[in-house]
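Only one protein chain is missing; all other protein chains are in place.
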Amino acid sequence: MFMHNKRLQYTVRVSSTDPGLANLMLEQFGGPQGELAAAMRYFTQALAEEDPGRKDMLLDIATEELSHLEVIGTIVAMLNKGAKGKLAEIVDEQADMYRSITGAGNDSHITQVLYGGGPPLTNSAGYPWTAAYIDSIGDPTADLRSNIAAEARAKIVYDRLINLTPDPGVREALGFLMTREVAHQKSFEKALYAIQPNFPPGKGMPMPQFADKYFDMSQGDGNASGPWNSGEQWEVVSDRTAQAAVDGGDGLPTTHLSAEEKKVVTQLAARTKSATNMNPVTGADLGAGPGAGKTTVQNPNVPRK
Amino acid sequence: MFMHNKRLQYTVRVSSTDPGLANLMLEQFGGPQGELAAAMRYFTQALAEEDPGRKDMLLDIATEELSHLEVIGTIVAMLNKGAKGKLAEIVDEQADMYRSITGAGNDSHITQVLYGGGPPLTNSAGYPWTAAYIDSIGDPTADLRSNIAAEARAKIVYDRLINLTPDPGVREALGFLMTREVAHQKSFEKALYAIQPNFPPGKGMPMPQFADKYFDMSQGDGNASGPWNSGEQWEVVSDRTAQAAVDGGDGLPTTHLSAEEKKVVTQLAARTKSATNMNPVTGADLGAGPGAGKTTVQNPNVPRK
Amino acid sequence: MFMHNKRLQYTVRVSSTDPGLANLMLEQFGGPQGELAAAMRYFTQALAEEDPGRKDMLLDIATEELSHLEVIGTIVAMLNKGAKGKLAEIVDEQADMYRSITGAGNDSHITQVLYGGGPPLTNSAGYPWTAAYIDSIGDPTADLRSNIAAEARAKIVYDRLINLTPDPGVREALGFLMTREVAHQKSFEKALYAIQPNFPPGKGMPMPQFADKYFDMSQGDGNASGPWNSGEQWEVVSDRTAQAAVDGGDGLPTTHLSAEEKKVVTQLAARTKSATNMNPVTGADLGAGPGAGKTTVQNPNVPRK
Amino acid sequence: MFMHNKRLQYTVRVSSTDPGLANLMLEQFGGPQGELAAAMRYFTQALAEEDPGRKDMLLDIATEELSHLEVIGTIVAMLNKGAKGKLAEIVDEQADMYRSITGAGNDSHITQVLYGGGPPLTNSAGYPWTAAYIDSIGDPTADLRSNIAAEARAKIVYDRLINLTPDPGVREALGFLMTREVAHQKSFEKALYAIQPNFPPGKGMPMPQFADKYFDMSQGDGNASGPWNSGEQWEVVSDRTAQAAVDGGDGLPTTHLSAEEKKVVTQLAARTKSATNMNPVTGADLGAGPGAGKTTVQNPNVPRK
Amino acid sequence: MFMHNKRLQYTVRVSSTDPGLANLMLEQFGGPQGELAAAMRYFTQALAEEDPGRKDMLLDIATEELSHLEVIGTIVAMLNKGAKGKLAEIVDEQADMYRSITGAGNDSHITQVLYGGGPPLTNSAGYPWTAAYIDSIGDPTADLRSNIAAEARAKIVYDRLINLTPDPGVREALGFLMTREVAHQKSFEKALYAIQPNFPPGKGMPMPQFADKYFDMSQGDGNASGPWNSGEQWEVVSDRTAQAAVDGGDGLPTTHLSAEEKKVVTQLAARTKSATNMNPVTGADLGAGPGAGKTTVQNPNVPRK
Partner (left out) sequence: MFMHNKRLQYTVRVSSTDPGLANLMLEQFGGPQGELAAAMRYFTQALAEEDPGRKDMLLDIATEELSHLEVIGTIVAMLNKGAKGKLAEIVDEQADMYRSITGAGNDSHITQVLYGGGPPLTNSAGYPWTAAYIDSIGDPTADLRSNIAAEARAKIVYDRLINLTPDPGVREALGFLMTREVAHQKSFEKALYAIQPNFPPGKGMPMPQFADKYFDMSQGDGNASGPWNSGEQWEVVSDRTAQAAVDGGDGLPTTHLSAEEKKVVTQLAARTKSATNMNPVTGADLGAGPGAGKTTVQNPNVPRK
């Protein structure tokens, strides 16, 4: 059961309102690396977790992330407070209001016109939060790695927001939120390595003949080596022929069709067969007009080589 | 530049067509943990990568994932081949066709009716692939962790598909694809640890006073400890008061409003003020009908305690 | 700040596992009328609310909805618990596993294969939750009406789930959740009518000449009247001519173009002008083949009139 | 059957073209509170409605909303007319064109570059309209409340657009559209209360022991009371213990597992058990580098407390 | 302005209710190739069209498509009519209701539980309609081609629905709708070729040196030729070297950086440089456990080659 206390986890002190800055903050409210994504990622994992220790940890951190959602949302609300008032109370001339709503040069217009200055669950481009951001799949050795990565990403986005925010009170609160992502990453790391073994993830085991090969699929200037493809652990396959049909087959797909299926597939192929030895007049030919070679006239805006 | 060879990276051998099984395979074609997500995650990272070694590795693996997309999509196409023929050639009675299209008990109906038996870029529920699945953010210490996690998740989903597929040829190809996710995870791990230091991710540094605290936000039966919250590295904060306003402030948000802003916000608050000392008649009161206490009649389907 | 207690708000007692039933329950976990939508609708409103009474109410109810999210998610997890185990531990033959995963006849296959038996934030069709479900716009007389409607919808969906659930423990917990939607609707109604006046919503006032008209746009058999279009409050406009250009103008749009704009628009119109006095040969003509009137051959599956 | 007359329902007179203003207008064309959402909400309800009076009303209003979609879309087209011409006819220098396309400071760039100056079915942030906006669920006492709320929201968004539009002709047409939302709200209200009783919505009845309780989930400074939680109709539950497990149980979930299920769940738990009495070296430890306590170095951009 | 008549464009006669069949019909109601997509594609094009003839045609056909939306939606409503009643009136035992709701083997469960038996604007997998389906871009020679293609696709989906529908009345109405797609395609073809020239679309002209080349990017068994790459109009480029950097450059990207930019990019590269000559211990190494070579153990479910 969740409970709520009116005090924020971190006191929010905004120096002056600024809908444009508010818009950028939305990234961590309703954006992919934001606090709702974090809270819901851990909360949904917790519900199905069998291990009591991990379940407790996931609930602890999910609950804290909800409190962070409140902190960042409160920052947005404070930054928008003046705009919200002006919009609702119809105090400006229309032309002034238009300038003020489009003046930030980002997507704060949607926060104002559509959401009335409240904090919407969108990212800074106005894209609504989607659970497609949540990558929990119900295996702890995969999910903990996803959580580690998610905390790393959130930390970086907070870094960026801190570095573009002139307001010291907002920067301080963002600093707290960023720091907690680091702490959470550490917890998830500990939880991952408290499962032994945890690699490869899950119970199924790889096929030994393919587990240590490195296929050098991109070649040419810039081909490089590093610990990810060199050393005794790796066998590099660079030959293009050896990269294909690595099972030793012919690389062509087959399926067994019943007699009836074979008949209809053959019929379908015959009906839609392309005549390869003709040069049909096409719609494009009809549309190109009388001037032959018309398609090769030069666009004056494209510089000639 | 990309090039293509008609031979698959792994030969696909399907024993018999089965649109229902094809539908489940879509999870790794157009699903969140599937091969398009993998290919595009690494490809977009490669384009902006400054480090030549990582750039080469990302292009190698992105290209291999495209080849895997081709393998899994070919499996889907082979499993659907019979259904595609029957649907296009109109050979069955309508009632038979209806039964065959809805018979699998999953979402293969959409692959057939909407996509004509081809492999669509959807997951097994028919949800179209979205780039919201891609979590690249342009910092290598975060992105490599995301890649590690993504490979772990893909590996698990392949495990599940293998374990529900009776067809030995399909199982074998899935085994190859699963194995390669393990190999890729190993490469990304090497690449992450070839950056030193890589933790915390990014350049910004945490606030020391909050980096080692563990907030015990979920309490009661089941409270647990483990390496994620115990040991000398952690300071656990369990007291509910100490969890709030950890900056030492009052936990209440403030913002500075200009005189004009203050005026309109006050006006807005007055205009929309709620009268708290009255009990207004509401629409629900109007709608509840003459029988007082009507809302408390018991639903016969809800068992009484 | 949010806190969590390990005890659920309502004890969940599941009689036997059933992934198919679990799938239907997702409607109230990650569906449009579900508990996350409710919690986030009220929480985002609370953050920007100026009225202290409404702010407190919104936080109370948002927090309770999070607790309901936990109850319904726990029901899903309990119903999926067996499937989760079998899937992870690879205990069945593949053919048995395939049958068990597709046997429910709904979308439980995605919960199992993609989400590993955990409760995902999707609806019962596997569609990920989206903040597009949240209709908060930052005006209390509109938002409270949205909340009233949302509670009414959620109540109905719970009714439906109760009426298709044979498990008495699940039915009882659903009954609790449904009842709370009714209680919340009552609270929001009280809050709406505690604002006087609350209609029309917002500060802008309608144009009197159009506020009481009812345009009878759909005519023919079935034209009806009721309090929504009859009585002294309404003026019905049935005449088709009087329905158009109600401002008394000509109903045609105009805009002022600068001389330069006029020139380019004219040029554009001339360049893409359609020749109306010719009968051009088209791609369809080319494609219809030598048999004239080919397009009128009858589909044998379409009954002749 | 739908028919169309070339005259608009309200004459559109635009004083001068302005792609930036056009972009904001999209909110009511392809946005969540816009005219397509309104038309489709009522139209889909009408199709399944059993009551002849409501069915007629829903079709009347749906059809009018389609006519409003035409009015607002025409406003967008007129405002974009000059930009459309310049873009198609390639009349400006590239640098001028770039400035003109990005100059509005909002998302008009997408309307121009992607949609060629036509009115796309997106909101003002370029987010495509989605049927996820439509909350019809097929029960009239819920759907009419949803319609009432939707009209209230649309009215508010029109207020905002009116108040930021300097062009008198556009403002007048917006005033008409806003007024009609008020009129429609009145019709839907009448239709709701013409069903008696209409509360609680639907046929299922609440559990009496929970219908009048108010759970005070958010506590601390700012706790308030009002008609939504005070008065004889309400019983407030503030005690944290009494808020949990309100059914009188222990608040812990249970499910019955078959013997086989029990075995695999136990096996899963054992396999993924976390070792709680160790302090494993983690990836973060490896990545933190030789400097101990490295994570606590201060970010120079985060002010010290 | 739109008007409505209560008579359908085509009389709908359903022989017996069937929610499973209704679910498949949704493909043409709220699916990508369905009637809403058609209506909105043409309607939005019409609003910005400068040519009076095309504008009239687009409005004619858009309006007819809305009437078709009504026909197909009415079919869905009729097929769901019984299910809607049972669901709302709570007449069945829960176990019977559960079986009836999941019995169709497709996604009719969502139409029933979430949408109450009404016709939702989703496809047959429950995916809500999105304006991302609409590909209008504001150039008539492109848009008419898009319309031609859209009609062709819709025609095919109707073919499929006809061929799986046993109900003669439904099949007849579907036959009408399918036929009209053919008629509309013919109109759009005439309108396209009434613009001369219409190829290449738009005003910009291609670069002559690249307009007639065919790059043979996919090679190996199955390489083929046809009118799309053979004949005097085409120059086939098969040599892999000649396919790259076709401008004659080195194929490597360059950009000019300011001195300051150069400095920070260099700094970034140095900070995140990967050490290529080491073999770091990784998280996967830590997690693989004491058994060396652990990753190469065989999954018993993956057949050995």
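Note that the chains are named A, B, C, D and E in the order they appear, and that numbering of residues resets to 1 at the start of each chain.
Keep in mind that, in the parts below, a contact is a pair of C-beta atoms (placed from the backbone, for glycine too) under 8 Å apart; a residue touches a chain by one contact, two chains touch by 3 or more.
On a predicted model such as this, the values are computed, not experimentally measured, just so you know.
Asks: Write out, one label after another, the shown chains that touch the chain missing from the document.
Replies: A, B, C, D, E
Asks: One chain is left out of this view; which of C:29, C:98, C:158 or C:193 touches it in the full complex?
Replies: Of these options, the touching residue for the absent chain is C:193.
Asks: In the whole complex, what residues of subunit A lie against the chain that is missing from view?
Replies: Residues of subunit A in contact with the hidden chain: 20-21, 23-24, 27, 31-33, 90, 94, 104-107, 123-127, 156-157, 159-166, 171, 217-223, 240, 243-244, 251, 265, 268-269, 271-276, 278-285, 295, 299, 301-303, 305.
Asks: Under the stated touch rule, tell me which residues of subunit B contact the chain that is not displayed.
Replies: Contacting residues on subunit B, toward the hidden partner: 1-9, 30, 36, 40, 43-45, 47-48, 56, 59-60, 62-63, 66-67, 69-70, 73-74, 76-77, 80-81, 84, 88-90, 114-122, 128-132, 134, 136-139, 202-204, 280-283, 286.
Asks: For subunit C, which positions touch the chain that isn't shown here?
Replies: Touching the chain left out of view, subunit C contributes residues 141, 192-193, 195-200, 204-209, 211-212, 221, 224-227, 230-231, 233, 247-248, 252, 274-276, 278-280, 283-284, 286-289, 291, 294-299, 301-302, 305.
Here, only the chains that are shown with their structure count from here on.
Asks: Please give the intersection of the contact partners of subunit A with those of subunit E.
Replies: The common neighbours are B, C, D.
Asks: If I list every residue number at the interface of subunit C and subunit D, are over half of them used by both copies, so same, or under half, so different?
Replies: same
Asks: Degrees of rotation, nearest 5, to put the Cα trace of subunit A on subunit D?
Replies: 120
Asks: Distance-wise, how many Å sit between the C-alpha centres of subunit D and subunit E, to the nearest whole number?
Replies: Those two chain centres are 24 Å apart.
Asks: I'd like to verify one number: the distance from the centre of subunit B to the centre of subunit E, where each centre is the average of its C-alpha atoms, in whole angstrom.
Replies: Going by mean C-alpha positions, subunit B sits 21 Å from subunit E.
Asks: Could you tell me which residues belong to subunit C and also touch two or more other chains?
Replies: Correct list: 1-9, 32-33, 53-54, 56, 59-60, 62-63, 67, 74, 77, 81, 84, 88-90, 94, 104-105, 107, 114, 116, 122, 125-128, 130, 132, 137, 139, 141, 148, 156-157, 159, 162-163, 171-172, 175, 178, 182, 185-186, 190-191, 193-194, 202-204, 217-218, 222-223, 240, 243-244, 251, 265, 268, 271, 280-283, 301.
Asks: What pattern do the touching chains form: line, ring, star, complete or other?
Replies: Topology of touching chains reads as complete, every chain touching all others.
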